[in-house]
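Heads up, one of the protein chains got dropped from this complex, but the rest are sitting where they should.
Right, subunit A next:
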């Protein structure tokens, strides 16, 4: 169960954002479409608890994110929210497998090699286990980024423009993979994008 209520955020007096309420049940997907500069990333960061709203609330599994202390919020986010960013980031010094193990560690989970293999195989990059992430192709990197987001089986997956830098073929692949991964763990998936190509893939869509 994920719910936002009258979220409002301002960076300064000129740029203020007011966002529509969102409510998702477990296993539901949502596509949030919007043009650049309309506050898509801001909304995503609010929903992930990376930003504190000026007013309004974000609630996941009955926990109001911004009632938590900073450290508790970090740990809550690590356990229950998976994030996919526009450009994939990794810890450069580590291999793909070690990156995933680090994410497990940061969420306070014990190292689970089988889970790592399972996730990578389901994303079709199981053979890239020992590879350094920056040596992967762009499509592989985006899939590896999805692996980071889903490795801890989060309740909520938030994706920020996950397809904007991909070609049509990879774009629909990534969309399908995200949906597959979300349904595999029963997570709610929210994709925020300006990429109109994704419209066909999702029934549930709102436009900012």
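Throughout what follows, a contact is a pair of C-beta atoms (placed from the backbone, for glycine too) under 8 Å apart; a residue touches a chain by one contact, two chains touch by 3 or more; residues count from 1.
In this section, contacts and distances are computed from a predicted model.
This complex has a chain not shown, and the name its UniProt record holds, of "ABC transporter permease", "Molybdopterin-dependent oxidoreductase", "ATP synthase subunit b" or "Universal stress protein family protein", is "ABC transporter permease". Between the chain not shown and the residues A:92, A:114 or A:130, the one that touches is A:92. For the options A:1, A:50 or A:208, the residue in contact with the chain missing from this view is A:50.
Note that of A:7, A:30, A:60 or A:103, the residue touching the chain absent from this view is A:103.
Although one chain is not displayed, subunit A still touches it through residues 41-42, 45, 48, 50-51, 70-71, 74-75, 77-79, 83, 85-87, 89-94, 98, 101-108, 111, 148.
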